[in-house]
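My structure is below; once you've seen it, I'll send some questions.
The complex is shown incomplete by one protein chain, all other protein chains being positioned as in the whole.
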Amino acid sequence: MTTIDPVSLRRELHRHPEPAWREFETTARIVDRLQDVDLDALYVGPDAIDGESRLAVPDDAELDRWFDRARDAGADPDVLDQLEGGYTGAVAVVERGDGPTVGLRVDVDGLPREESDADDHLPAAEGFRSETGESMHACGHDAHAAIGVGVAEAIAESDDFRGTLKVFFQPAEEVIGGGKSMAKSEHIRDVDYLLATHVGLDHPTGTVVAGVEDFLAVRHLEATFTGEPAHAGAEPEAGRNAIQALGAAIQNAYAIPRHSDGPTRVNIGVVEGGTAANIVAEEVRLVAEVRGQTTDLMHYMSDSVERVFHSAADMHDCEVEIEVGAEAPSAESDDELREIVGSVAETVEGVDRVVDEAGLGGSEDATFLMKEVQENGGLAAYVGVGTDHPGGHHTATFDVDEPTIEHGIDTLAGAIEEIATRNV
Amino acid sequence: MTTIDPVSLRRELHRHPEPAWREFETTARIVDRLQDVDLDALYVGPDAIDGESRLAVPDDAELDRWFDRARDAGADPDVLDQLEGGYTGAVAVVERGDGPTVGLRVDVDGLPREESDADDHLPAAEGFRSETGESMHACGHDAHAAIGVGVAEAIAESDDFRGTLKVFFQPAEEVIGGGKSMAKSEHIRDVDYLLATHVGLDHPTGTVVAGVEDFLAVRHLEATFTGEPAHAGAEPEAGRNAIQALGAAIQNAYAIPRHSDGPTRVNIGVVEGGTAANIVAEEVRLVAEVRGQTTDLMHYMSDSVERVFHSAADMHDCEVEIEVGAEAPSAESDDELREIVGSVAETVEGVDRVVDEAGLGGSEDATFLMKEVQENGGLAAYVGVGTDHPGGHHTATFDVDEPTIEHGIDTLAGAIEEIATRNV
Amino acid sequence: MTTIDPVSLRRELHRHPEPAWREFETTARIVDRLQDVDLDALYVGPDAIDGESRLAVPDDAELDRWFDRARDAGADPDVLDQLEGGYTGAVAVVERGDGPTVGLRVDVDGLPREESDADDHLPAAEGFRSETGESMHACGHDAHAAIGVGVAEAIAESDDFRGTLKVFFQPAEEVIGGGKSMAKSEHIRDVDYLLATHVGLDHPTGTVVAGVEDFLAVRHLEATFTGEPAHAGAEPEAGRNAIQALGAAIQNAYAIPRHSDGPTRVNIGVVEGGTAANIVAEEVRLVAEVRGQTTDLMHYMSDSVERVFHSAADMHDCEVEIEVGAEAPSAESDDELREIVGSVAETVEGVDRVVDEAGLGGSEDATFLMKEVQENGGLAAYVGVGTDHPGGHHTATFDVDEPTIEHGIDTLAGAIEEIATRNV
Partner (left out) sequence: MTTIDPVSLRRELHRHPEPAWREFETTARIVDRLQDVDLDALYVGPDAIDGESRLAVPDDAELDRWFDRARDAGADPDVLDQLEGGYTGAVAVVERGDGPTVGLRVDVDGLPREESDADDHLPAAEGFRSETGESMHACGHDAHAAIGVGVAEAIAESDDFRGTLKVFFQPAEEVIGGGKSMAKSEHIRDVDYLLATHVGLDHPTGTVVAGVEDFLAVRHLEATFTGEPAHAGAEPEAGRNAIQALGAAIQNAYAIPRHSDGPTRVNIGVVEGGTAANIVAEEVRLVAEVRGQTTDLMHYMSDSVERVFHSAADMHDCEVEIEVGAEAPSAESDDELREIVGSVAETVEGVDRVVDEAGLGGSEDATFLMKEVQENGGLAAYVGVGTDHPGGHHTATFDVDEPTIEHGIDTLAGAIEEIATRNV
């Protein structure tokens, strides 16, 4: 009998979103709910991930600020202590006799953006809008975490499952920073089959995508342009203008030629710099990302963007330092798992359409875990669970249609049972 | 007999710089030193300025943050209470019998920038580097304030002065925000002669410029570009990219045609926007300024910049809101005062060169006070006091060569006595 | 018995390339060679195409210049007279009893570019480099024309063919200007099956692609920016600078966001404007094209480019006039024809690899003819004939590996016989 209400957990997490590597309260709340599940083991923070492999970790001041906030919000101090320094996430283990090890990966972080307070935005209307203000669950990871807990409970209580289930509650997906740290942890090594999941992706409620494809390889870059300040009225020629370098960088980065081998992407998502209207800007920082259908295409974009940034700096007699941040490879779902997920989904109540495969068009660091399992000889698939979402992913009005959560739990728990049974 | 050491006051202020409208501790320290001067009146904060005429006032949170910092630093609570809400500055009055009213205007605010901690930067080497961290006296207003106090004391103790002296300790010059509020206060109305002063301006120690000219008219603008966020990997076309609008705005603003009627300037000094590498930026803010030798030229630049910003927004299907901020007119020094200042300066110990007139090339809101006095039938001049400064104005290594301070006090006090005597 | 040497015809045409709608000498030479073929009808110029449907026709002066050149070069005056005014191209008809009508479309125009004179460029080394200088067969249409004549002869002499063959020698493909005029001619109406063909496309000699796919929809645009001239030294502000508008247009056109629905393209291929170094440019013209995997994607690019051009004009206070030129839809090869072509190709001597389908990645106005036939209930396929080409398509060192020509004739003639026999 299900004692956990995954919808209430989802709303609880939605109220307290935390961005990448700052999922202190989030991890504590997940751990709290897992108390009610008959687990065989639970690894938290540094025990769940390979700390060295974390990518895109914020600076200490930022980590501390969110850590303090979580403490002030009343998160369990015993859990919090383990997470200090940005070692978030958890791995829950259910052992039910002989059989293969099946992994389920869900991600748990929020985005650094404000949430809509419009009356027709359900979380606002029903009182579970973000309370942390500067973060929002605008990509459904609150639902993912709830699905993860729900699947753990379902398998723990299942009479049909023989084998081991590991649920990976992964931090920092939004900055593609956490996938590698879970892929490099010891917990992945004996995983024979891995499922990962995502809600939405423009598929409506009632649809399940058995195998999501077309993960774009992705890389993050941070560039700092440094010039020379000067009084903009008295001596404009004495400056070397980092903001002019930025202007040239923006205009030309987006203009990198499209590639005939497949889709590519480039985005400059954050800019900040300069000190005052009357000072020629000495320093400007930008945060960018590039993607490609293949790793080669991603490298084409990355090389081109670096050339653009260097030329933009030269153009205005500035320097630029470019730091390559997080990145993720591409991956493919295995046919065998896709077939199992599809056949199970067709039996799930509320699921009225099963799509064999569909493209993601974006990137995901679940690919790190998928590749790890596949390279160890295992199989992997990425399962989409449709949801009607009023606003697009990452926007202020994104929301999850909550029946989706049950569809996800039923499909994934069913598939995990079937995978263990078949052990293909 | 001089009881005040202006150099020590300058260093004290240098250690505690505060930016525009946040000169809480600064005002308190100046008031404290003025206790030792035989003043006839001292007006502080709202009594010194016309509050309604303040320009470019920061938001309350920012004001409060600096107010709290000043309180924590131990600034006199009685003074502080008068300044709350960003009503900073002071006017000191010395009355010495019948005679004209002579004004001296000095500005007291710091810049929002970090200070060098290099060993060869004297304030760092000698322990009076900025302690507020995010602000720095990088334009010598610390020396101006010290000169103002020094002149007040010199005139208060002078046997030769007949008339009234008013020293205006003006806030918020760096954002051209404070000049108007002092020009519109009641204290300016009866001023017959006004001197304003600035150290440095690329003139070496030992030089005095009797009349500084060529103040560029100036205007500040703040623009906010608003687009539409979208997932940069999955749906780049769904966004309307405010950072791309910014790129077009930067590139084209600096490219506004030069004007044959005289010098013009444009600078975009601050940019910030976007939320994450993988989100098409929804909002970007920039802070800009334009200048012109005349008000017409400044308007030419302002109109052109507005057209550029609107077109840049249209270009990327974004909106832009432009807010016109502070501005200042141009002004000229009167020959009669310039002549007096020049003749006095030639007698000052340490002054080895007197320049009749020289251009500023920048802007200054002292022009508001100068114009006010001139329109009331009075005379005004802007006096430059040379100083060897290692780094340029507004840079991290700017510093004042301290003998300059005595040159300034002696030249200005001497000129004020002579002006009152001649009453031209 | 073959009396025509298609390789010699190809070299002859290669020596006398003519760009779009100026294929006067080209058409005359093709007609001349067709004298040796047992045709039942031959339509030339205005009788071959629908003159009203010609797109992207150059101005009269340009047409006259090439017409005179062809006359001077000794082209047959009787043929020339029919072509005057830019009505080029021909349709050759072979009737061999009852059976379906099969069409073969080949294009015949050169590109407006110089040809390499390097020693290792075969046409230079062997003396058949372009003699018209400003035009070059840099995309293999010389080989296409030779294949067209060769197929006409092969079918005319075939014992196995029952039905009608129409070979469409289409002008002006490079400007996507001629396809519509042939698709709208009366000759297409009774065509039951249509094959079109292209050599190269990065497939090596010996490869045949049975069905080429992924024709990008395409549109050409010409924009003229108009400003106001001024003396750049004396009064730069008095100008409205069309070259600055061009700069903004270029930078932002290439930066139109990539689209998640599929490939898009944009290119500004020609710019020209301004009069002298010291005059602010009054007028600049550019020639651009946009493409998309679908017509919708092409329209997305076209709309975006128009917005960019208008904003770029506004940015610099200029006007812009945009003229939409030629365009072509996308199309798909029918499975039935693809299957026939593939099976025939496998039997052709020298063909060692048959690819079922492959993407083009570019655009082609053969799609006009394919769509016309398909909409009339017929079938169409676009056949690629591999050739080792040293330089890329459209570059100065492009060349056709000549055995390709025989592969093309054998494959297409064989397929045409088989199509007529099966009459699927």
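By letter and in written order, the chains are A, B and C; residue numbering begins at 1 in each of them.
Here, contacts are C-beta pairs under 8 Å (C-beta built on N, C-alpha and C of every residue); 3 or more make two chains touch, one makes a residue touch a chain.
All of these numbers come straight from a predicted model, not from anything done at the bench.
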| item | value |
| --- | --- |
| Contacting the left-out chain in the complete assembly, out of C:Arg129, C:His144, C:Lys184 or C:Arg265 | C:Arg265 |
| Contact with the hidden chain (one of C:Glu25, C:Glu289 or C:Asp314) | C:Glu289 |
| Hidden partner chain, touching residue among A:Arg96, A:Lys166 or A:His259 | A:His259 |
| Full-complex contact with the absent chain, from A:Thr101, A:Gln244 or A:Ser330 | A:Gln244 |
| Touch with the omitted chain, as defined above, among C:Arg96, C:Lys180 or C:His220 | C:His220 |
| Touch list for subunit A against the chain that is not drawn | 234-239, 241, 244, 248, 251-252, 255, 257-261, 280, 300, 307-308, 310-312, 314-317 |
| Residues of subunit C (touch criterion as defined above) contacting the omitted chain | 111-113, 174-175, 201, 216, 218, 220, 228-236, 238, 241, 243-244, 246-251, 254, 265, 267-281, 284, 287-289, 291, 325, 360-363, 392-396 |
| In subunit B, positions touching the absent partner | 251-252, 254-255, 257-258, 260, 263-265, 361 |
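Keep in mind that, in the parts below, only the chains that are shown with their structure count from here on.
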| item | value |
| --- | --- |
| Closest chain to the centre of mass proxy, which here is the mean CA position | A |
| Farthest-lying chain, centroid of Cα atoms versus that of subunit B | C |
| Interchain centroid distance [CA atoms averaged], subunit A/subunit C, Å | 47 |
| Subunit B-subunit C separation of Cα centroids, rounded to whole Å | 67 |
| Shared-contact residues (touching 2 or more other chains) in subunit B | 234-236, 238, 241, 244, 248, 251, 280 |
